[in-house]
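Left out: one protein chain. Kept in place: all the others.
Residue numbering begins at 1 within each chain, and the chains themselves are lettered A, B and C in the order written.
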Amino acid sequence: MGRYIFRRLLNLIPVLFGITLLVFLFLHLIPGDPAIVMLGDRATPDQVEALRERMGLNEPLPLQYLAFLGNLVRFDLGSSIFTGVPIIREILIRWPATFELSVAAMLIALVLGIPAGVLAAVRKNSWLDNLTMSGSLIGVSMPVYWLGLLLVYLFAVNLQWLPPSGRISVDAGLSFEPITGFYLFDTLIQGDFAAFQDVLAHLALPALTLSTIPLAILARITRSAMLEVLSQDYIRTARAKGLLELRVIFKHALKNAMLPVITIVGLEFGTLLGGAILTETIFSWPGIGKWIYEGILSRDYPVVQGGVIFVATAFVLINLLVDLSYALLDPRIQYK
Amino acid sequence: LVNCGSPTDTTTSEVDPAAAPEGGAETTALVYGSGGQPVNLEPGNITDGNSIIVQQQIYDRLIDFEPGTTDLVPSLAEEWTSSEDGLTWTFTLREGVMFHDGTEFNAEAVAFNINRWWDPEFEFGYRDAGRLYEIWGYLFGGERGSEDSILADVVVTGDYSLDLVLNQPFAALPAALASGYFGIASPTAIQAGTDYGTPSGAAIGTGPFVFEEWRSGDRIVLSANPEYWNEGFPVEEQLVITFVEDPAARLAQLRAGTLDFTVDLTPDQLAEIEGDTNLEAVYRPSFNVGYLALNPSYEPLATPEVRQAIAMAINKPAIVEAFWGELGLTDGHFTPPSMEEYQSAAVDDYEYNPDTARQMLADAGYPDGFELELWYMPVSRPYFPNPKPIAEAFAAELSTIGINVTLQTKDWGAYLEDRNTPPGFQSFMLGWTGDYGDPDNFLYAHFGPGATDDIGKWEDEQVFSLLNDARAESDPDARAEMYAQVDEILFNEALRIPIVHSQPLLAKRSNISDWTPSPLGSESFEAIEKS
Amino acid sequence: MTTTTPASTQPWQRFLKQRSVQRFLQSTSGLIGLGLTLLIVLMAALAPVLRPYDPATDRNYAARLQSPGAEYLFGTDGLGRDILSQVWYGLQTSLLIGLVAVAIGMVLGVALGLLAGYFRGRLETVVGWLTDVMLAFPSILLAIAIVTVTGPSVVSVMFAVGLVQLPKFIRLTRSMVLSLREQEFVQTVRAFGATPPRIILRHIFPASLAPIVVQATLAIGTATLEAAGLGFLGLGAQPPTPELGTMLSDAFKGGYSLSSPWTILFPGLFITLTVLAFNLLGDGLRDALDPKGGR
Partner (left out) sequence: MNSSAPLPVLDVRQFSVEFRSKVETVEAVSQISFVLNPGETLAIVGESGSGKSVTSLGVIGLLPTKAIQTGEILFRDPNQPDAKPLNLLALDNEERRSYRGGIISMIFQEPLSSLNPVYTCGNQVTEAIRLHQQVSREEAKERAIALFREVQLPDPEGIVNRFPHQLSGGQQQRVMIAMALAGNPSVLIADEPTTALDVTIQATILELLREIQQRRDMSVIFITHDMGVVAEIADRVVVMYRGHAVETAPVYELFARPQHPYTQGLLNCRPRPDQRLKRLPTVSDFMTVTTNESGELEIHSKVHSSEEEQALLEQVSPTETQAHYDALQQQAPLLTVRNLTKAFPVRRGFFSKASVLNAVDDVSFEVYPGETLGLVGESGCGKSTLSRCLLRLIEPTAGEIIFDGQSVIELDETSMRQLRRRMQIIFQNPYGSLNGRQTIGAALMEPMIIHNLYDSEEARRDRAVDLLNRVGLDSSALGRMPHEFSGGQRQRICIARALACEPSFIICDESVSALDVSVQAQVLNLLKDLQKEFGLTYIFISHDLSVVKFVSDRIMVMNSGHIEEMGPADAVYNHPQEEYTRQLIESIPTAKLDSIKARQAEKELVG
């Protein structure tokens, strides 16, 4: 296992290298001079030239890239042009928000999607199956931000059951101190249950919105994986042993069916992180997605650069974790 | 969880963390919904409204504005006088004022702040990554050492007095210093670290509220300054500024009671505000202009008649009525209506008349019209809360006189940058909100020397000399006369066609009182009371 | 291919008799999807006929934000435009973007996948690395990045969304080729001395077509969604081109999305219907062409 992990980590290197290269190239392809953006539109050409010199923008691209890599390995992603805040610090503040949201969404997707898929597979072609499958098909077909707007309209504006946006209400936010940045966790360890409830209420709509696509996809994948597994020889063997059908499904089929599902969970994390851009915008969620988006709009190059590299890396690492858990679940994998 | 409680008595200004939100959405602290997070809290280093309004709560400036107007009132400076020749301004400072960090406010502190903004060589100017305190150079001609710098020297003449020595007379100097950028910060705090004014750093002023905490992307928390020199203020103990970018979300939060008051709503939201009995609409006095700029360096637009034809072809009243309703008015002046004294009575707006416009185009040699690129802003600003459909409306109107409009936009930074890069945009939408109550701030900034890159480096000797003379002139009537002349010329030139002077829409919950919005876009919240 | 055997039946009868066609005809989702797709394509195609209306100029400020009613079936937007006709024309744009984007992604992706899978070696390493890197970005983020470079426009969106689809097609094709090239019928043709182009074009490509077609159909849905997402972020079609995502964005940024919910309801609904149509069709095609295929 140790070797396997090591090998997987080594395999990451070219991908991470590619990510940085791609992001670096993108930002240098964007029309417009970063120096002018930084200096504002009243700067004189001399000032711009001086800044370009200082920022190393006059160096040949490969050298710039090397310098950029050099900084990167020292976790120095530069500072925001506009606020001057170091990117890495901003990421540390914002990542928990995005991560909490994504994990909540993924949990919803797992908790609802997998049982739905199993049920649909076991009761194949029943009304239950049809309902789940049409539901999930509609789920993957909906623009999430649209669903988000509708949910806000319904639950926050009309019914006023849930807050329309933000991460925590002002009062609850005043009474507690973020420690880890994961508000659910922070409120709990501080014993502030009112604030916990408040955080939960704020999380509900964005997490639900964000979860639709993974939920739908997980239900579909689980179903097809279950159907596939249920047709396997070893299921016939399990039945031939005289096992109860429930045990056949939950012991023998489910664990095998989870293998493809787990891969999808990893991939869907990417969808979640991407979907966070839109969802966070709608719900004023102070996470990475919204930050990157604002960075793009305001041409805050270091923000975009740092943010995108971070998200891509996070995604790659999450996939790695998922793959490793796959290896735990599937004894065959380490030998492949 | 939200909004299910009764509007219980929340007059208590004590913050009681234990009395958590259980009961209802109403919060104990005063909560302001900002349209975005400040860039930073370092005076002089920002130009955006979101930063200014927060700084306004933390810092005092030498001179302030009378609430709701652009009239100057003493703040940290109790008195200011100009010498005969207009080249020396003497300020007498308020005594006994303390910064939030307990250090004393005095003339040295003021000099420290001004040097910071003005002097590129100043040791404690954090021009990180080559950044400038650009607003200073912009309002005062340039940095120290530059030719055009209006300021020549800062001279501390006593503990509580100092002189600003000028290179040329500048009548609007006090007003310019009063603009929201120039809060006086604690020199001690500034010297303490490079992250001054960032979320992890400090922000120390003398203002009504003390900076407590800035959670990036989420909120800034301020508390009342118990030592505030203006006795009896602030009224509320705690002020929380939360960032909600999207106007619909802001209004939704206001309706849900998680915000107490907010700004930068779109005119279309007025109906929604009026439909909610818990809310009241608040209008910011108009002090802006949204305009359509026509760049004469684009061949067809070089002829003034063509520009005038365009002005006539656009049904401004109908558009303003449609998009702003009662929140906007349109006239022929570039300066807002509150500057009536500087405007020419002779200027009446172009009459909407596509037929005449078509004729004029034909006379100018364009019987079949021409192609025109029109750039619209990608962002919402008080003067154009929703630029895109308005641009589409222009396009539709112009198509009726044969001008075929292609709409274009870019991200905001590029938009601002590229319009100044020759040859610039053929035509574009932009606007302006005054920094202080002087026409100089509107007219010089758009038609003065060096301010016309985006309209093809347009030059008019007469306008330039009038604007320069008015700067030096200290007699108000004479100045008014000069600006009126400029007003007339500009009207006929039709270079930046004023479309609207809007009243930005704000809203508050009905239990909020004594909020007096400033025409300049930012005001102190010290008097606001939450009941 | 060119053999002419006396056809015992009409070509269309033979077509209907094919096993895959039979399977498709038995797939409920496929039939619904086909119907819905045809309906939507028809609606988009017929927009100018059914609503001779210029969405760029036809507007009525006096009638801004009218709620749905007899005169405006879907209400009007912030510019006083009839949302029904906006949706109608927006559908055109969205469909066009979806189709062209997928065409871009598919043609490039399949070509690269075929070459990389067949010739292996360094080409495969590079292509594989490229897909890995591209897949490391959440797709919408990648699309945003591309549009930021190229500037917002319908063409940029097509390009961006197409490129984002690319790695999926490369992977799919490559994996198909990898298994096909070892299969006996391909080996046999190689043993006959067929040249690589012939093997790839005549044998490997047609054999991998079914999953590619399925993937492409589903990708049209995804692409439409992604394009609408870009539109929603203001990076999509520029006015006066109506586009469904941009309509949502206009309503949202205009601040009237909640007070005039119809301005978002209908554009969103039609995005959903379009995507749903292609997803259903894709499902049906998979049942028909690729019964053992994934997802």
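FYI, a residue touches a chain if its C-beta (ideal position, glycine included) is under 8 Å from a C-beta of that chain, and two chains touch if they have at least 3 such contacts.
Values in this document were obtained by computation on a predicted structure and should not be read as measured data.
Partners of the chain left out, restricted to shown chains and counted across the full complex, are A, C. From the options A:L92, A:L159 or A:L329, the residue with contact to the chain not on display is A:L329. Where subunit C meets the missing chain, the touching residues are 1-7, 19, 26, 183-185, 187-195, 198, 202-203, 206-207. One chain is missing from the display, and on subunit A it is touched by residues 3, 6-7, 10-11, 232-234, 236-244, 251-252, 255-256, 259, 329-332, 335.
We take it that only the chains that are shown with their structure count from here on.
In terms of inter-chain touching, the protein chains here all touch one another pairwise. Computed centre separation for the pair subunit A/subunit C is 24 angstrom, with centres defined by C-alpha atoms. Work out the mean CA point of subunit A and of subunit B, and you get 38 Å between them.
Spacing of subunit B relative to subunit C, judged by their CA centroids, is 46 angstrom.
In subunit C, the residues that reach two or more other chains under the touch definition are 148, 151, 252, 257-258.
Multi-chain contact residues of subunit B (touching two or more other chains) are listed as 246, 252, 378, 411. Interface residues of subunit A facing subunit B in the complex, by the touch rule stated above, are 31-33, 35-43, 47, 50-51, 54-55, 79, 81-85, 89-90, 93-94, 97, 152, 156-157, 160-175, 178, 192, 194-195, 197-198, 201, 281-284, 286-287, 290-291, 294, 296-299. Within the complex formed with subunit B, the subunit C residues making contact are 56-57, 59, 61-62, 64-65, 77-80, 148, 151-152, 234, 238-240, 250, 252-260. Across the complex, subunit C is touched by residues 246-248, 251-252, 265-266, 268-269, 271-272, 318-319, 321-323, 378, 380, 385-386, 388-389, 391-393, 395-396, 399, 407-411 of subunit B.
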